[in-house]
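Only one protein chain is missing; all other protein chains are in place.
Coming up: chain A.
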Amino acid sequence: MSFYRERMSSGLDIKNEELYGGVGDGGVVGFHCFSCWNITSKMSEDEIYDDYDVDDDSAEESGNESADNEEMDYEYSTQEIDFDDIHSSNRSIGKLTRQKSFEVLDRSELVSESRKLIKEVMDVLSIPSEAAVSILLRHMKWNKEKLIERFMDNQDKLCSDAGIPNLRLDKAVDKSLQKFSCLICLEDFPPSQTFALSCDHRYCLACWKLYLECKIGEGPECIYSTCPAPKCKVKVHEDAFKKLIESVAYEKYSNFILKSYVDDNPQVKWCPAPGCVYSVRCDRKERKEAVTCKCGFQYCFNCNDSEIGDHMPCPCSQVDKWLQKASDESENVTWMLANTKKCPECRSPIEKNGGCMHMTCRKNAGGCGFEFCWLCRGPWSDHGSATGGYYNCNKYDKSKAKEDDEKANDAKTELEAYMFYYHRYESHKNAMKIADEQRRNAHQKEQQILSKFDVRSADTKFLMEATEQLLRNRRVLQYSYVYGYYLDKKSNERNLFEYLQEDLEKHTNQLSTYYELSLDKLDDYQAFIKWKEQVTNYTRITKKFLDHFVEGVAGGLTGSHHNN
């Protein structure tokens, strides 16, 4: 891994020098020409794409890029006017072929899936009634194989246990009766206004309706409602519900059936995003990539949690461990955080309202004007490419780590080390929330731009792309600090990891800064175009860095680097 060391020590001073690296060495491929981010503003779009072509060609040579990326590369080199359209549609095709392992289902797809299952059972067992099979399937938690087995084994027992004895549905009314007395409302009715299930417990239609609607009001268990007669175990089937209640209530009932279909099925889960109506089918046992719902939420299918979301590069178990630790340590951490959110120079309280880590202690808010890094509280002038200075912000201080070894049993030091990672984890998590807000507000920004400059709406697409990229980067960065916390403190993997993390963090912060630029600062069309190029370019760059990071963690860190 000498390549990484070399580049680390040369830091960011390298300019206009092309670096391709990692070929055949653990699967980390394709580093970029540094010029594409150091002099971004002077580059035309074509030049940027050319750069990517060169890069990806080298990657192809190394045989490590997947086929769909190659396809994209051809598009990069074309000079179509509506470049972004082709580019993004191509990207989504590439994604589809790569992520076939999950499937987003809407309500109608769930309905047809569950109907299909019912149909299959009807065919196999030669049961003509859909409503009866639906009861049997729900009784067997939608497990078709188990149902068929139990049915073959003892049909009568299964059917009466399930509440549909002899697979009979309704009991026809004796038309010769003059009138019939309902035991619920104690009134008389003509037989035509009554209904009974196979058990012949007959009630008036009005009482049936009130009874079933009352059950639906009680919640999901309503799909297992029994006949209202005391101690009667016969289940109310779907057709009876349909016949006896209003369509609005029936809709609710059908949704509960679908809910049971999803809840009882380990391969299908509801998307955890608040208010989302989709569900996702995912057949693989081990999580590899996140699933992406049609609502736009990207998350780990296994954890299935709206707060956790996707947690690349960490394995699920690590996230569990981390969250457990976070709750164990929360009191200590709260205290530490409360006591450190101050300007490092003048101790004024600092409010963080942008996604960027570049903080300014505002003079108009009584501060001192000091510019510093939110993560390490060091002066901002020591950071980033502007000064070419070495960016040392994602690493836990080496000397501290040494002390760690000496005072291995010192709990306070351990807490400090944890705090380092926790603080960064939290900062990126919050920055992610801001990025999410920016993504939702991108439309407003677009409108402002359209009214201020004479541009086409295609010229503002980069806003959405930038915010989506920011969101992805922040999420990965957030969990990268969990991953980093559990990485062996002295391993080679750690060096590479921190190196990749640093790159991603630095450029993500830069993208944040560019994106958050106030529109007031753009005087004319030229300035707008320049800004657009900066943002577009950084979006692409950080995408590449994100890919490197993810690939690096997936392959390079654990693959052929067990030297220690």
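To be clear about the criterion, contacts are C-beta pairs under 8 Å (C-beta built on N, C-alpha and C of every residue); 3 or more make two chains touch, one makes a residue touch a chain; residues count from 1.
FYI, contacts and distances are computed from a predicted model.
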Which of "Ubiquitin-conjugating enzyme E2W", "Polyglutamylase complex subunit TTLL1", "Cytidine deaminase-like protein" or "Ras-related protein Rab-2A" matches, in UniProt, the chain that is not displayed: "Ubiquitin-conjugating enzyme E2W"
Given A:M122, A:I148 or A:A206, the one touching the chain that is not displayed: A:A206
Omitted-chain contact residue, chosen from A:I148, A:L169, A:I184 or A:A326: A:I184
Hidden partner interface residues of chain A, rising order: 183-187, 201, 203, 206-207, 210-211, 214, 228-232
